[in-house]
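There's a structure below that I have some questions on.
Missing here: one protein chain of the complex. Every other protein chain is in place.
In this document, chain identifiers A, B and C correspond to the written order of the chains, with residue numbering beginning at 1 in each.
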Amino acid sequence: MSSEMIIQIIKEVQKAYEANASEIEKLDQAIGDGDHVINMRRGMKAILEIEEELGSLKPADALNKIGMTLLASIGGAAGPLFASMFMGMAKVPGSDDIHNSKTIAKMFSSGVELVKQRGKADVGDKTMMDVLIPVSNLFSELVETDNLSKNEMLGQLMAEAERGMLSTKDIAATKGRASYLGERAKGHIDPGAKSCQLIIFTICNYLINRGESK
Amino acid sequence: MSSEMIIQIIKEVQKAYEANASEIEKLDQAIGDGDHVINMRRGMKAILEIEEELGSLKPADALNKIGMTLLASIGGAAGPLFASMFMGMAKVPGSDDIHNSKTIAKMFSSGVELVKQRGKADVGDKTMMDVLIPVSNLFSELVETDNLSKNEMLGQLMAEAERGMLSTKDIAATKGRASYLGERAKGHIDPGAKSCQLIIFTICNYLINRGESK
Amino acid sequence: MKKFINNVDDVLTESLTGFGLAHSDILKIHLNPNFIIRADKSKEGKVSLISGGGSGHEPLHGGFVGYGMLDAACPGQVFTSPTPDQMISASQAVDNGGGTLFIVKNYSGDLMNFEMASEMLGIENMTVLVNDDVAVEDSSFTTGRRGVAGTMIVEKIVGSAAEAGISLAECKELGDHVNKMTASMGVAFTSCTVPAAGKPTFEIAPDEMEIGVGIHGEPGRKREKTKSADEITRDLVDTILEDLKPDNNAEVLLHVNGFGGTPLMELYLLFNSAAKELEKNKVKISRSLVGNYTTSLEMAGASITLCKLDDKILHHWDSPVHTAALRWGM
Partner (left out) sequence: MKKFINNVDDVLTESLTGFGLAHSDILKIHLNPNFIIRADKSKEGKVSLISGGGSGHEPLHGGFVGYGMLDAACPGQVFTSPTPDQMISASQAVDNGGGTLFIVKNYSGDLMNFEMASEMLGIENMTVLVNDDVAVEDSSFTTGRRGVAGTMIVEKIVGSAAEAGISLAECKELGDHVNKMTASMGVAFTSCTVPAAGKPTFEIAPDEMEIGVGIHGEPGRKREKTKSADEITRDLVDTILEDLKPDNNAEVLLHVNGFGGTPLMELYLLFNSAAKELEKNKVKISRSLVGNYTTSLEMAGASITLCKLDDKILHHWDSPVHTAALRWGM
């Protein structure tokens, strides 16, 4: 993993985001305040504005810089949470120089841990944590499993993200703006969970295709 | 003409007004501020609230009282104008005791004169004057004409009122709120002119039917 | 129609009652006839300033009753001028022997009702007619320009001067002078709904605006496709400047007035657009006022008003005022 690759992935995410923007916007309009897409867009734009600077940094520094950039650009609930994700990832020893899935899994787990500390939400609160926590758990598990191809692993992570995202649909929210709705939030997928699922899907897909093309 | 008859006529006008309310409202919404019907309703209601008191007054006093009541209840442009109409009518010597059309024509003419003084509008300004002035002129003329039945006279006045009202349609306004519209007022009948036409029509009709039933 | 009302016929009475309760420290409400007067009697011999007009423009005029501004306000029904009995009773209630100055917005209805009050009132009185709306062409063959957002500036300036003790004739002269120095023009995005009518006063497409709209939702100069804030502002400011013809580096008061349904955020954005336009025209903004002061119920839109400042106007603008809607220096 290099800083260039991080930027490449963010560009892929940005593309995927635009393709799904109106769907996600509808979700935040249904149970939030309708700004989630705008917030995320602002964050991605801010990162790509410092693309050159990021390219010159070591991965851990780039991740930190991305975290700070998101923190100062997204705002809302999503800002500190996505920022924490990147800052948490940068914390893992060895994240500067990573060649194997185990390090990446550790980084992901560290990122999710910091998000959880910041947001104080857990599985079942109808937030992005319903995607992040199960995916992180599964990831840590799978990297210890032998005889699993990289693509199989990525496929399982994508499926888990999808499951987590869908699990937010039929429950009431107990964290975030949707919690004000009580029972009325039921029936709507959480926008932050959808965002995370989309991001995970895009990254996995990118890695699968990249593996193939090599 | 007695005070009771004045009240009776006002009740007839009120009924006619309700039947045409939405049409007149649309006219004031198109080239005014949409309150003309509401204003007129308020005025008629105020008169009928003092019905008993009016019944005990001599016609000239009743007309004056009606004028003052309209003045304190209608507001807007229509208030002082309709009030002036009644006050002007009360001014005519003999208006207390009237048995012939000539006195009534004089009263009408005196009323219109005071309205004109107050509003400073004339024929062609696209206001109620486009109905009041021609009808008043014709009335004064017709009462001097021999061999004209009462009903023929009333019919001619109704026709003149209609003509006056329609004449406001294709001109621009130079007085009242519609004057702000410039050319855009063309194509709409003036609400105040429509009101006056309706009132004159109702009174004439009442007198025709009353004549017949006797 | 969705409104906070109980009964269409009681809107005005209940609203006035609430207004009186909320500001009992500075004003008193009289119902039937309806008028609003200061809670404290003002100085012996002081000219009484009385304004009024249709309701639905709040805070105009009731919100400007108090020290340094109006002595009384006469609220008519929504968008309908008040009736002479209101002006007469209000004048009698606040009379201090200095005579009465009526401040009247130029509409046929207001004019005629105030005229009749003036004729019937047994107190010496004069009238200042405000006609600051440059959207309407002024000609002796028409009703002339309307009185709009500039009215409160006339009320503030003459109010301060009356407090300082000038005579009725001087008040009248000053009011006419301020009126001449003041010009306004507005634009609307949506209509408003008069409670008693129950439906919008006019229809307007989702991409149209009414340039030069009146404060009763009267149609304006022209209907156009919506444009950027800068372009709209240029239209309004240029028309105003053509009328006022300020000298180079003239100092003005810039008043951006919301019609009731436009967020403050947008009004400040408009202020910024107007400031850019005035700078281009070498006009200096020395005083500013941004907010909903002369409204049309919940109409979305705004007007821009400029008042050319001289030492006298500036002094009376800055002087203390204590009303429900405008307060400073005390």
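Convention: a residue touches a chain if its C-beta (ideal position, glycine included) is under 8 Å from a C-beta of that chain, and two chains touch if they have at least 3 such contacts.
Since this is a predicted model, take the numbers as computed values, not measurements.
Put simply, the missing chain touches A, C once the whole complex is considered. Shown as candidates are C:135, C:270 or C:283; the residue that touches the absent chain is C:270.
Where chain A meets the omitted chain, the residues involved are 25, 29, 31-35, 38-39, 42, 71-81, 83, 118-119, 174-177, 179-182, 184. Listed here are the chain C residues that touch the chain not shown: 2-7, 11, 14-19, 21-23, 55-56, 58-59, 63, 78, 189-190, 206-207, 209, 226, 228-230, 232, 256, 260-273, 275, 285, 288-290, 292, 295, 297-298, 300, 302, 327-330.
The rule is simple: only the chains that are shown with their structure count from here on.
Contacts between chains form some other arrangement here, matching none of path, ring, star or all-to-all. The centroid of the Cα atoms in chain B and the matching centroid in chain C are 33 Å apart. Spacing of chain A relative to chain B, judged by their CA centroids, is 76 angstrom. Residue numbers of chain C whose C-beta contacts span two or more other chains: none are found. The set of chain A residues that touch two or more partner chains is empty.
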